[in-house]
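For chain A:
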Amino acid sequence: MTTRDIVFVVVGVITALSGLLAVSTRHVVHAALWLLVCLGSLAGCYIVLGQELVGIVQLLVYVGAIVVLVLFALMLTRAPIGPQPDIDAPVWQRVVAALLGAATTALVAAATLPVIGQQSVDLDTPVVTTQQIASAIFGTWVWPFELLSVLLLVALVGAFAVSRVVLARRSRS
Partner candidate 1 sequence: MIHLQWPVMLAAVLAGLGVYGVIARRNAVLVLIGVELILNAANLLLVTAGSRPDAPLAAGSVVTLFVVTIAAAEISIALAVILVMFRRFGHIDLTAVPDLTKGAPEHTERDPTDRTDPAALAAEEVSEP
Partner candidate 2 sequence: MAVTILVLVPLVAAILLLAMPPVSGADRAVALVASVATAGLAVVVSALRLEVDVMWIRALGIRWHLAPDGISIALILLTVLLTVGIVLHTLHGPPPEGGTRSTLLGCVLLVEAGALGTFLARDALLFFVAFEVVLVPMWVLIRRFGDHHRTDAVRADAAGRFIFFTVLGSTLMLVGILFLVYHQGSSDLGVLAAAHGSGMPHGVQLAVAALLLAGLGIKVPIWPLHTWLPAAHTIAPTAGSVLLAAVLLKMGTYGIVRLAVATVPDGVATLSPVLAVLGVVGIVWGGLACLVERDLKRLVAYSSVAHMGFVVLALASGSHTGLQAALFGNIAHGVVASLLFFVVGDLKEQWGSADLAVARVALRDTAPRFGLPLVFGFAAALGLPGLVSFWGEFLALYAAWFPAPGRPVALLRVCVVLGAVGLAIAAGYAVRVIRIVWAGEGSDPAASPVRDLRGARRAVVVALVGATVVLGVGPQLLLHLSNADAAGLLEAVRR
């Protein structure tokens, strides 16, 4: 257990716990807020892992944009404040969910842990610097990057189309 290990475990436990709360709380808005905590602390994990840029983007995009979007959606769908008894599926479904969740965890762990093994890396001299990432994005990965921008555009137009056009057609008919 190195120092980084300890820091990571602490931040990781926060992440996992807030994630657990995000999927299990009975307050709709709390769920979104716990998600915020979870994603924020995950950004901390990234930083501990030496990927500052990713961590910052995580903060900016996820915490700053996506969670806000989720909150907006909750408001637009008239999410009530306060605990909701029927926020969760029936008990049997939750049991199935828990089983499948555990199975997934076990599966991912079983598949990846043996690959990683007891490997440890020295993050004090980072393997990739932000500069390297930048040149990789605009060099090696430039085409996927450009495609991504198209995807974003399409997603924007698509979101608009789905919410506008479908409704317009409905109101016409």
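Definition applied: contacts are C-beta pairs under 8 Å (C-beta built on N, C-alpha and C of every residue); 3 or more make two chains touch, one makes a residue touch a chain; residues count from 1.
How were these picked? Simply put, all candidates are chains of the complex that A comes from, given by their letters.
Everything quoted here is computed from the prediction, not taken from an experiment.
**Student:** Touching chain A in this complex is which of 1 or 2?
**Tutor:** So the chain touching chain A in this assembly is 1.
**Student:** Which positions of chain A touch candidate 1 when the two form their complex?
**Tutor:** For this pair, the touching residues of chain A are 1-2, 4-5, 8-9, 12, 15-16, 19-20, 22-24, 28, 31-32, 35, 38-39, 42, 45-46, 48-51, 53-54, 57-58, 61-62, 65-66, 69-70, 72-74, 76-77, 79, 86-90, 93-94, 96-98, 100-109, 112-113, 116-124, 127-128, 132-133, 136-137, 140-141, 144-145, 148, 151-152, 154-156, 158-160, 162-163, 166-167, 170, 173.
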